[in-house]
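All protein chains but one are shown in place.
Which chain is which? They are A and B, in the order written, and residues in each are numbered from 1.
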Amino acid sequence: MPYRHPTMTPPARSPELPDAHPAPRRKRLALSPVVVFLAPALVIYFGFIVYPVLRTFYNSVHVIQPRNVVQFVGLANFTALLETDPVFWKAVGNTAVFAVIGTIADVVGGLLLALCLYVKVPLARVWRVVWFTPVLMSYVVVGIIWVWIYDYDWGVVNLVLRWLGLGALEHSWLGDPQTALWAVLVTHLWKWLGFNMIICLAALYALPTEVLGAAELDNCGWIAKLVYVIVPMLRPTLVNLLVLSFIGKMMIFDLVWIMTGGGPLWSTETVSTYVYKRAFDWNTFDLGYPSAVAVLWSVIILVFVLLMTRLLSQRDKLEF
Amino acid sequence: MLKAVVNRCSLVGALMVALVAVAPLLAHAGEVLTVWSHEADEPAKVAFRELAARNLEKQHPGLQVKITWYEKGGLYTALKTALPAGQGPDVFYLEPDQTEYITNGYIIPLDTLVDWSKIYDWARKVWTIDGKTWGLPQEAYTDELYYNKDLLKKLGVALPPNAQFTQAQFLDLVKKARAANITPIAQGVGDRPYPGAYVLAEALLRKLGTDDYGKLLHGQLSYDDPRVVAVFTWVKQLVDAGAYPKNFMTLKLGESHYYFYQKPGALMLPMGSWYTGRAFVPVDKGGQPQDFPLGIMQFPAMDQGACPECKTLAVGASFAINAASKQKQLAAEYLNMMSTPDMGKRWIETVYLQSAVKTDVGAFSGPYASYFQELMARQQGAKYFIGMPIDILKGQCKDTFTQVMNSAFPGGLLPVDKAVSMMNQACYKK
Partner (left out) sequence: MTESWLSYVRRAPLLLFVILYTIATGGPFLWVALMSVRTTPEIFANPYAIPLRLHWDKFADAWTSSNYGTYFWNSTIVVVTAVALVTVIGAMAAHCLARYRFRGRRLVRLMILSGMVLPPQLLILSLFQILLDYRLYNTLTGLIVVYVATQLAMTVYILEGFFAQIPQDLFDAARMDGYSDFEIFWRITLPIGLAALFTTIVLNFIILWNEFLYAVVLLTEDTRRTLPLGIMHFMGGHQLDVGMIATGLMIAIVPVILIYAFFSETMIKGMTAGAVR
């Protein structure tokens, strides 16, 4: 069997895992390799993640009264949340739209950009560097620059529209509830497409050239080649990117906070910004309600991620 | 296996070395009084508070007063995290709407710690709840309507002797300005939750009078009241006549100042009298031009209004002492150090803003003396309502105020009935 140097695209065989208690040639404590490898991670994890999570769960079924008296309210926070909180539902809607459309655009866009470079355009190395640069920037930098770009009077977008004679399409992009969410999404994509591009590019380079060559011979158009050959081969990579991108967009906070703060008229309110507002901006120290929101949202994201991975990772066995 | 153990040991060892290296930083050297403050971007205020710090240090050799400067958002987050854990600075900045520190017991009453004879009574009252005073007011301001005298003349309109237009005159003025391609009111809600509501809230105050206006803000008066609806309708007329700039929704507070007195220039700017903090700085730092024809007019009087002479007066920056502080006495001294009559005078002269400290205003001199005289003239005969809407509203009502009265309604996105019903739903406690 030829040894192949894998990248994020895995080879075709589903691996068999060795038993943690191997038929030993050496005598040692039964669990020691596992313990050694896992211990540091678990120590940090239990110390710094599990406790806060449990604390958050605890908070979500309480209300923190003035003077720190904590009152158990059972599921009252959750019912209030689900039944009488219009802002929460608006935030959920916004975040869902942002995440679904954003994720698809993110991964498809990254793949297309990678393909552009893959087909050997001149100066590919230069484009590769430039396109990756936004990924490195902090949200503060990106947010400030794009607020300037979207400015009604002197921002580039409106200026270009006027210059092209499309002055009628001018908008206050971040000030109009109809366009604000999409404007933020465009900025977010601008920042992250470069990352997806690099990962897809790496995956493309790892593809065996024989298959692509064979497709050429069969006279496939490039779209057919893309859909029927390349995408299936890149499936695990794309699934990874979809999951990471989805999680990132479901939890989006920094960019929205800097660009619009959740306005106008809650059109860019996301679940994270709402949680932050309830925990830090409202004149209260009650953490019970925002904890309930966070718990609910985390569960939803987790469910979706599990569903996604299960649905998309099947049929992994390609022979080539 | 030995390698694994050795590797793990070295990892732990590295962590311990790091911890030990950092540990000395944890110990305090000498006596330190910690202060957390906002308004790092207003050099006059920074200088003011730092001066008080240095004065205190002179009085107590060996003392170090450390002020950490934050942006408002960062400050609130840091405080909200530190205080429940019994941490935080000895003294911190806060504003009168933040009663949550009181209800949760994170600050201590200042009745015996501060020399109240030096502070105006009405300012002290703002911070007095349940008979105890919880915060030291430092900054006082009124809501004013600044305007460009030359532009008004250019439009051929004369300011009435009491500096107040009627409803109809004001609407007419807005239309005239638009026709002459001048933006009538420079205002933006890009980075603050309240400026868009200036015209609306001041009109409500003058229509309803202090009592009913207070009732409205406390949720005891319905927004369906015909007087309230009448005011909303009038403001809608202003909005439809193009009173606000096209980029109203995203224009930032600082930018609206620039819009008013530099480029493109506007007729009016409703603003708290802390306008001076941004305007009275050198031009290349964003201040107004030296010869700018600044004028102050009263907000327009309402038809059948209960109180045309009403004005909003509010306390802004204040300071409180952390209940968990181990140096309450020293902290109180810092507060007192900032509230001497000398410091009050310095505040007015360098920050160009009213102060909560009793000061002899008549003795004011300096390059902006004429401004101050006009400001005082506008206070003659005024009846004050204490507090801005966002100081009084809470929770969902406050959030809706920000989105509706501050942003969407003046931004032209909502009709009157929708705005009224949204405010009612969030604020009116039947």
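Here is the rule we go by: a residue touches a chain if its C-beta (ideal position, glycine included) is under 8 Å from a C-beta of that chain, and two chains touch if they have at least 3 such contacts.
Because the structure is predicted, anything quoted here is derived from the model rather than measured.
> Can you list the shown chains that the absent chain is in touch with?
Its contacts among the visible chains are A, B.
> Decide which residue listed in A:82, A:130 or A:169 touches the omitted chain of the complex.
A:130
> Specify the residue from the set A:161, A:206, A:226 or A:312 that touches the hidden chain.
A:206
> Give the residue, chosen from B:263, B:326 or B:429, that touches the chain omitted from the document.
Per the contact definition at the top, the residue touching the missing chain is B:263.
> For chain A, enumerate the residues touching the unshown chain of the complex.
Given the touch definition above, chain A has residues 1, 3, 5-8, 10-11, 13, 15-20, 22, 31, 33-34, 36-38, 40-42, 44-45, 47-53, 55-56, 59, 113, 116, 119, 121-122, 127-141, 144-146, 148-149, 154, 156, 159, 190, 194-195, 198-199, 201-202, 205-206, 209, 236, 240, 243-244, 247, 250-251, 253-254, 271-272, 275-276, 279-280, 287, 290-291, 294, 297-298, 301-302, 305 touching the missing chain.
> Touching the hidden chain in the full complex, which residues of chain B are there? Just list them.
1, 3-4, 7, 11, 18-19, 22, 25-26, 36, 40-41, 66, 68-71, 74, 77-78, 81-82, 84-87, 89, 252-255, 257-258, 262-263, 278, 283-286
Throughout what follows, only the chains that are shown with their structure count from here on.
> For chain A and chain B, what's the span in angstrom between their mean Cα positions?
38
> Touching residues of chain A toward chain B in the complex: what are they?
On the chain A side, the touching residues are 28, 32, 36, 39-40, 66-68, 87, 147, 150-153, 172, 174-177, 261, 263-266, 277, 279-285.
> In the complex of these two chains, what residues of chain B are touching chain A?
Contact set of chain B toward chain A: 1, 4-5, 8, 11, 76-77, 80, 84, 97-100, 103-105, 189-191, 246-250, 394-396, 398-399, 402-404, 407-408, 411, 413.
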